[in-house]
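For this depiction, one protein chain was excluded, whereas all remaining protein chains were kept in their positions.
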Amino acid sequence: MIKDTDRTLDPNEVRFFSGSSHPQLASDIARYLGVELAETKTSRFSNDNLYIQLGASVRSRIVYILQSLTQPVNDNLVELLMMIDIARSASAKEVHAIIPYFSFARSDKKDAPRISITARLIADLLKTAGATHVMSMVLHSPQVHGFFSIPADPLSSRPVFSSYFSQKDLANAIIVAPDMGQAKSAAKFAKEMNLPVAAGNKERVSDTKVIINGVIGNSLKGLKRALIYDDEIATGGSVIELSRILIEEGIQDIWVACTHGVFVHDGLQKLVDIPQISEIVTTDTVYLPPEKQHPKLTTLSVAPVFGEAIKKNYFHESIGELFFYGS
Amino acid sequence: MIKDTDRTLDPNEVRFFSGSSHPQLASDIARYLGVELAETKTSRFSNDNLYIQLGASVRSRIVYILQSLTQPVNDNLVELLMMIDIARSASAKEVHAIIPYFSFARSDKKDAPRISITARLIADLLKTAGATHVMSMVLHSPQVHGFFSIPADPLSSRPVFSSYFSQKDLANAIIVAPDMGQAKSAAKFAKEMNLPVAAGNKERVSDTKVIINGVIGNSLKGLKRALIYDDEIATGGSVIELSRILIEEGIQDIWVACTHGVFVHDGLQKLVDIPQISEIVTTDTVYLPPEKQHPKLTTLSVAPVFGEAIKKNYFHESIGELFFYGS
Amino acid sequence: MIKDTDRTLDPNEVRFFSGSSHPQLASDIARYLGVELAETKTSRFSNDNLYIQLGASVRSRIVYILQSLTQPVNDNLVELLMMIDIARSASAKEVHAIIPYFSFARSDKKDAPRISITARLIADLLKTAGATHVMSMVLHSPQVHGFFSIPADPLSSRPVFSSYFSQKDLANAIIVAPDMGQAKSAAKFAKEMNLPVAAGNKERVSDTKVIINGVIGNSLKGLKRALIYDDEIATGGSVIELSRILIEEGIQDIWVACTHGVFVHDGLQKLVDIPQISEIVTTDTVYLPPEKQHPKLTTLSVAPVFGEAIKKNYFHESIGELFFYGS
Amino acid sequence: MIKDTDRTLDPNEVRFFSGSSHPQLASDIARYLGVELAETKTSRFSNDNLYIQLGASVRSRIVYILQSLTQPVNDNLVELLMMIDIARSASAKEVHAIIPYFSFARSDKKDAPRISITARLIADLLKTAGATHVMSMVLHSPQVHGFFSIPADPLSSRPVFSSYFSQKDLANAIIVAPDMGQAKSAAKFAKEMNLPVAAGNKERVSDTKVIINGVIGNSLKGLKRALIYDDEIATGGSVIELSRILIEEGIQDIWVACTHGVFVHDGLQKLVDIPQISEIVTTDTVYLPPEKQHPKLTTLSVAPVFGEAIKKNYFHESIGELFFYGS
Amino acid sequence: MIKDTDRTLDPNEVRFFSGSSHPQLASDIARYLGVELAETKTSRFSNDNLYIQLGASVRSRIVYILQSLTQPVNDNLVELLMMIDIARSASAKEVHAIIPYFSFARSDKKDAPRISITARLIADLLKTAGATHVMSMVLHSPQVHGFFSIPADPLSSRPVFSSYFSQKDLANAIIVAPDMGQAKSAAKFAKEMNLPVAAGNKERVSDTKVIINGVIGNSLKGLKRALIYDDEIATGGSVIELSRILIEEGIQDIWVACTHGVFVHDGLQKLVDIPQISEIVTTDTVYLPPEKQHPKLTTLSVAPVFGEAIKKNYFHESIGELFFYGS
Partner (left out) sequence: MIKDTDRTLDPNEVRFFSGSSHPQLASDIARYLGVELAETKTSRFSNDNLYIQLGASVRSRIVYILQSLTQPVNDNLVELLMMIDIARSASAKEVHAIIPYFSFARSDKKDAPRISITARLIADLLKTAGATHVMSMVLHSPQVHGFFSIPADPLSSRPVFSSYFSQKDLANAIIVAPDMGQAKSAAKFAKEMNLPVAAGNKERVSDTKVIINGVIGNSLKGLKRALIYDDEIATGGSVIELSRILIEEGIQDIWVACTHGVFVHDGLQKLVDIPQISEIVTTDTVYLPPEKQHPKLTTLSVAPVFGEAIKKNYFHESIGELFFYGS
């Protein structure tokens, strides 16, 4: 991974704010950039309306606002829209919305009558509020990029994972995507790690229930170790199903890697309960409260990726190597 | 109050949907219009995103969506925006957002640095989502009307209250506004009821704390009964303060009338605990769950007002007499 | 398939025009609707600029313009934009762009730096020119729907194929998608036809070259007949590759079905030269000139699908059953 | 008051133009900024259309255009819109409309059927013409700020008045607002001056006629001197009414302070004819021709306030202390 | 000329309002349409701002607003923008601006640095205010049509003139355009009247001063009578110059025809003082006050042209024969 510690942003030209969803990540990115995290005061009126005040002048400045669209997602969304609106109307020169987990990306098509392609709606709302640029990471489908009418930069988390796993013993290992949708992304990762790749043959029954009947691609024969590579884990259903199959096929050690560790209900618990799963590696695009920490769980920070991308954008350089070209 | 029971809307041309905030009011208005309330299916993905499906075809139809922006306000707002988006993108001919309580109207100015004029932001978001018209009731300040760039009709609740109180014994009564901001509105109501009017001299200390030092306007001398007339009661602080003053001045019986009964914390309880307050009259712009019901509390329905305004709009008639000209 | 021959559109309220790409289909749809195809005069100035004149008054009328974005694609696109512009500026009430083959849908993501998500750009240009609604068929990916900021209705071609193949002997047959991207769509078709389904494990090497290494899904064992089901065939590379695999696996008779028969270079010839391919079934979303006709090639008309969808839209009815929900 | 005489704007980057309404103020502000006032040539075609030419290149420059929307208000408005349009279309980088008196702010609500919320309309027209930022002073109601969809900075005139009156003998004095609408603003001023405050109990009969029946707030008992504090004086009706009341209550010396000295008809004359009014203090947001000068009339310049705000904006600093937070 | 007296507009669906510039023409058009002219109340606040109230409900109705952009042009423009804004925000279904004399059309290009293409600016302002359609007559250059981004219909005055002059003795007559800019238009008129045509060789020295040195086109030899055909006469300079040349060439009787009779300063007087000018024929696109009437001046009404165009638009018919195709 590229690291650039020599250059910092001009603190007189830049303001970095954090929404309520993930102050830790905001603080880490700000530190990477060499600027301070400015204060955001958020409270509620008695009628439940948010009251937000940005704690530093933004006039003619380049403003970054970090907000991950995690649970409670609507509160976080409206907070973000209001923060953008404040910056814009207080004469900020640029307003960059940094959205590590753009959860709405999953609502990207109309597969039933009279539903909303919500990802497009939210892209439009961000523009209306006054965002001039959006940065995100690992969109559920690469087409979501096209929903934005302002410049948008989806970033890849692959550098974070390749950097981490390249220090492991990868002999006899295979990368496995839980379904064909993630197969392309897993293949790219496998190529970089010089490993074989396979994919689960998944069928989604409902939002929380899936069936996987077999694995396609490279053969698992003689392999002992699998690295399940996914974009997002919520209930963990797919990974559990896939692990069952892999174990049946003779895999003895499983690593799980996913960019967005949403981990709802008892999803994480179910995963760590599988003895063959020795480690779950996720990133901090989604804030993980202390009660969700677990010895088997490793969290890699995406702060250097966002930090580097912001820095390159600030210094007018290509961010191509950090970009999410569908993976 | 005008009532029109002869004409109904053409059910083949019209669709009426309700958000989660207040299905009862939606149902009452739909009945007034002579149309059925169409189904709205709302659930959550495991990543907390809303999933909404409108339950009836809207193609080339006139669509009404009722949502009161009450607690949980951000959930209700995002739900409303998504419903509007669904209707618009499914080729609805017109999309009317019916918002009985537009709570954001209170954020109507910048009285501190770097805050949001949120009412304007929300007005813009509604347009972006695809609303072609907005109906609301008793906006906190009449200027909020100017925040909308699509046609907007704020309605008055006065007909509802005048119809109710005109059946009471109003001898020796006076209308009292809790502060000067509501004085104009109270005066108009007093004139219609043929009663004197006064106003509390209020100073707001914080969102939840106010001081009232005296009453101005018509003298309370010799009067026994006061009707406190307000737009919105949340914690009830102002009304409690004002009641204390009125009682000191010799008032023995107090009625409280307010359009938007938000009633948070133990606001309602504190009011009913004051012995001189014999009745609190509010409307159903805000949904009142069973646990907030109380023998001293009367709820008047605004369904006929919204119903009549929608009907007049549908039949191309002036809604002037239902309009909120600052009161 | 639904057929509605009783109702016709009001010829005084409607105008139907055709661009240069496919007058035959335009004429067939117009006939289905019971209206005449109005004239479009197209010529070129000596500086190569198009000169277009619509041949019938559009004032306050509902205007339909049919144009398939086939080769020469830029000429057809600019012609379409100009026709829309003429209708809009001559006070048409509605301007519907009917685009059977929206070829730009393939440029739906940024999988390399500094390329264009052209499908989004074209969606925006159509709106700028004045289109108020778009109808298309079988978009390359369902997310492309979200690129439109005006109401858009992608239609399905499945009813056309199921109606045709249900009259064939389907014993021992299997539906095969050439790759995982089309697997969902093939599965839906298979379910409707009550047949098993499989998919080629395809890897794209370049725009014109692909490799398929095996078939996944239901086993081909014991089956004699395969129906390759694809959205679009240009050079035919995938189908040829897949046929080779299928023949190796024991399939003796192959039908090929594809919505958009682009057939460039000698693609069609290569297909018909494979003895096991007994029939290629496509639709008329792309105009097929006489020199491309072949005894093995069957062309089904989508005119009834577009006609019916337009009719339902005109009469304010749901078009749900004709809709492309990803297939 | 803050004064910054050390820094000046870069004359190569900035252009300052004046409309016809108030060249003197434009010239004073330009001098404060250290730049020259560029020429504006204005004439009329024989068909009464304005012909305007800006006298200096604006390409890629930051352009300021000063125009007070005073009588003849429509001529001044159209002149301003044309100047903005010229700057924008000649590739100015930023176009700042400096509007000391935004007279349309009074038309901020719909208190009768089928009237215009003109302040919103004008805000939209300014944006359409190409303004990227607006600066104004003391808007009639603070909500008008929300009518602008481009960044807007309403400034306060309070620093000007507090600086002036702090040099006077304020013993036994009280600040009096003519009505409750101005009470908040007066209270803020009183707090800064460490004086008591009261407000007239005004009722508006028509645009030119008002009744005041008493004063509320701090008692006048024992006080000899009152400072009437208002935002705008046109016919002077309110101030005359209020003065009558104050004199009845024992006030012997009256100062009148108002930001916008519109002074129409014989308004100024009537004020100076009241013997107890010893001084009328206004600002130069509205140009005061020589024939309106009077020994009792003092005009304070707002040039340093606008100059300082422009300077801070130019140097990316907060203008919070000059901002009009409702006063 | 086409006349249609049988059909009238539905008075329940239509509202016709007039601005201050030309109530007589508005009234004549309304009568042609069979609807009443609704009231418009216009007054001024003491700060010179317009206060306008439309006198009839416009909800969901088709609204026509007539305003000629004549002197005082800025007052008339702002009045028109406000009337449009009122109609739009009060939920009118369509808002048609009927502008018989669009005076700004003369500012149609940038022939000097840093001037405004004002005609384009005004077209944009009309759209921002809420106009959905514009009708005008004889634009100074046909390209101005392209400045509008809403549908616009420039109408021709030729039918009015040809109907009038066809009743005259046209033996030995020639049509003469004052300059080459009007030559095309004059030629079209001449063709319709079956007369020869010529044009003055004009050079414009300033807005009010021109030189004509000769006549080109058909020879004047042996002709006695000339019909000078122009779009607009203000000071009359061109016509006076041209008359001088014509008289020198032997013409003994001159008729002057112009669509827009602006007649400023003593322009009309100078024309009637030329003995060879026997008649000046203009239309009522510009209101002619009694003091400008003269025995030599004939005013033809364009009410039937506007009335017929509005009627055809209302009944969804082509207005091609009334259209201004550059003449």
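Order of writing sets the labels: A, B, C, D and E. Residues in every chain begin at 1.
By our rule, contacts are C-beta pairs under 8 Å (C-beta built on N, C-alpha and C of every residue); 3 or more make two chains touch, one makes a residue touch a chain.
Predicted model, so just to flag it, every value in this text is computed and none were measured.
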Displayed chains contacting the withheld chain: A, C, D, E
Listed residues E:Gln24, E:Ser43 or E:Gln143, member touching the removed chain: E:Gln143
Omitted-chain contact residue, chosen from C:Gln24, C:Ser116, C:Ser219 or C:Gln293: C:Ser116
Hidden partner chain, residues of chain D it touches: 12-13, 57, 59-61, 88-91
Residues belonging to chain A that touch the chain removed from view: 133, 151-153, 312-313, 316-320
Touching residues on chain C - with respect to the absent chain: 45-55, 57-58, 70-75, 77-78, 81-82, 85-86, 89-90, 103-104, 106-107, 112-118, 121, 124-125, 127-129, 207-208, 232, 234-235, 262, 264-265
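One rule holds in what follows: only the chains that are shown with their structure count from here on.
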Contact distance in steps, from chain A to chain E: 2
Gap in Å, rounded to a whole number, between the CA centres of chain D and chain C: 63
CA centroid of chain B to CA centroid of chain C, Å: 50
Contacts with 2+ other chains: residues of chain E: 57, 89-90
